[in-house]
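A single protein chain has been removed from this complex, and every other one stays in its place.
Chain lettering (A, B and C) follows the sequence in which the chains are written, and residue indices restart at 1 in each chain.
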């Protein structure tokens, strides 16, 4: 596939890693999931991110999962999360993924980084470790516990010619997008793609602030795709109307920790994956939560028929 | 006023502290804010919480603000946040507030608590410090950085006869409510009120899980009141319909740090407070954010006419 | 008293706050403690620091303690810790202390500060709050959980004409002193006093790296005074010989949390304070720990006879 560039835009799904109920990797569901993302119109897929339970895989499994996604994707770019406690592991996975045809890699900071210098030094060394592979900087303080100022992001990006994208998921984060776009206007920051995450909770306004698209794991990537397209077409009210219809479920999925169980449940309900199992340590979804999700789906379906999962859900509801 | 009991229910607004633009306390706006909460039908008001910028007041100011609210409230119970780095300060404010007629106090844990023992010991000592004053336990890990298990909450509550309420704002938190209500069913936890916070982001389902009401700072307490009542009346769909209409704004207000600026902006726009100023260190609201809030208000107003602030907002916008 | 300047040097004792066994402030012991510090030759005393259990006092008590120390001290400068969750409280205590004759105040960062900008902005606002009062910047990441780079310290100091001293207690911290002194050599940092804390655990080498003296709570300030003087006189081996004799006890006192109980025990044993009580929440010292301290004292006393506390200790051991 073509490599990731600073012109990347649209919707990249964050993929969960499908497991069998006993914890083994479910390769057939990886294929089906990849096909699903392609069919609904995703521009790319990001694998082995936080949502992908990456740290629960050993090194061989991580390579296996990354390569399976890459081989199956046809017109979609695959980005591989290569965050690791050390640069040796990061480099190994990055090289294996790119050799198999990945478009780029994504790097999140380790949780102990505090000062601006510690942060910029870390990413400088990470870049040295992976060489000239195109990479995505992940900015997700809520989960990663590292706080980047806009100026720190600028320094990281300007220090690394191969950093082509920001996965923006600070919260609150609207002003950050405006500030970064302002840096580009004043010439102090080179062009780069900004895709937004944080479960899509602010996608409506993030597009208006200058984001190029979405990169997150909401179990209806169709919604992300539509909102991104409507906003780019200047159809503001229509974008918000559709977004608002999904927001109750988006919000429910964006619960820290618990959200993954919801997403795996919905994807299974949609028939995309065979099981909703997580590897240990993982969260499960209670019967009460399933009923709440089913109720939310039925409410979304009043506006967006794609959320009507009744035929498949007869037993689960 | 009557003291707070374990039978408390309904909607308690979390009040911001109104300041003049130069940072002085705005007592007239305290009065107007109190009247506003009474007029819309709040059952009570909680003052000097996190939203109330309590740590920015010195001891004399904190007493002054608490007493002003207490004196102005007529049929509403006032709960005073007395969280403090030390028990001497906590005790002083708690006594002064109760002497003035407050219904109870609220205590949040200091951020360094880690083990179950550290947490339960802290609240045991806090209870000793304030004596038999009815108090509310605040459980807000996202902001307070202290994690309570349901069993720890049970121990704190069972160790303290005067702990009558939980301000529940864990996230995710739905299962926690179910677990605590289960403890009461199995007889291991005494009756206690559970009011939910976290900006109201999950109020719809929290009521279904067994909450007694809401205690949060959303700038339309009318919405909280209505959802609580509709859910108690068993009108589930109507509750969700109304809630969902407000959710885009609820979500916007629930941004950590930035949310207070939004709330003060909306309350000022509603004519309740004279200024939206915060004391330093505080967040401000940009013109872009104001425009976003105005847009959200106009969208909410399509369903809930109380959000139509156009006439009043000509100067404030 | 004269105000604190960037030329301050020598030994400033960090004073514990003496309490009666029932938790009331022990004013007579404050007087005796102040006299003791003067008699052994301290250049100054810092009160209401972390060691002084400052957060456990309410606002009136904090003023009372600060003023008592200030009034009693004759030729010694008193620095008052004014760290507080908000600037209103900080300002009140700072003004009251200076009005009573304090030499300056000390400010530590609140624990939530992360980025370089957050840190420098906080101290800029703190300086605005206290006006032109001379102040000490406290850099103690182990306890305060905020990490300053040397460049951040430089920016804080250069932005504030009235910041005259650094209380240096980073760990490890030797290179930081060298870097800051290097900044002064290259002209990018103005003259400022650097006194070292962290229990004195590295005082021996910190003096060689360029510190101006000690500011810490070791229960034998005589040792700090002697090591500072010997190092300034160029008597390196003698400084280390004396320091090393005390190091086993210095280390024992420098245990986080537990150290204060040890110090209060030793000061009581030395006859300086009436009680070793702490306010809740506080640590106590077990019989086993007392016996260990007594043993350490007896070993120090083989080299430094001032540690021979046998006559007074017959009952306490």
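Following the convention adopted for this analysis, a residue touches a chain if its C-beta (ideal position, glycine included) is under 8 Å from a C-beta of that chain, and two chains touch if they have at least 3 such contacts.
All values derive from a computational prediction rather than experimental measurement.
Novice: With the full complex in mind, choose from C:71, C:190, C:240 or C:306 the residue touching the hidden chain.
Specialist: Residue touching the chain left out of view: C:240.
Novice: Touching the absent chain in the whole complex: find that residue among C:174, C:189, C:242 or C:297.
Specialist: Checking the options C:174, C:189, C:242 or C:297, the one contacting the hidden chain is C:174.
Novice: Of C:23, C:41, C:85 or C:248, which one is in contact with the hidden chain?
Specialist: C:248
Novice: By the contact criterion defined above, which parts of subunit A meet the unshown chain? Give residue numbers in ascending order.
Specialist: 53, 55-61, 85-89, 91-92, 111, 121-122, 125, 128-129, 279-281
Novice: Since one chain isn't shown, list which residues of subunit B touch it in the complete complex.
Specialist: Subunit B touches the missing chain through residues 114-118, 147-149, 151-152.
Novice: In the full complex, which bits of subunit C touch the chain not displayed? Write them out.
Specialist: Against the left-out chain, subunit C lists 171-172, 174-175, 178, 201-202, 204-205, 208-209, 240, 243-244, 247-248, 251, 255-259, 286, 288-289, 292, 299.
Please note the rule applied: only the chains that are shown with their structure count from here on.
Novice: Just give me the whole-number Å value for how far the CA centre of subunit A lies from that of subunit B.
Specialist: 33
Novice: In whole angstrom, how far does the Cα centroid of subunit B sit from the Cα centroid of subunit C?
Specialist: Centre separation, subunit B to subunit C: 39 Å.
Novice: Measuring centre to centre with CA averages, how many angstrom lie between subunit A and subunit C?
Specialist: The mean C-alpha positions of subunit A and subunit C differ by 48 Å.
Novice: Spell out, as numbers or ranges, the residues of subunit C touching 2 or more other chains.
Specialist: Subunit C, residues with two or more chain partners: not present.
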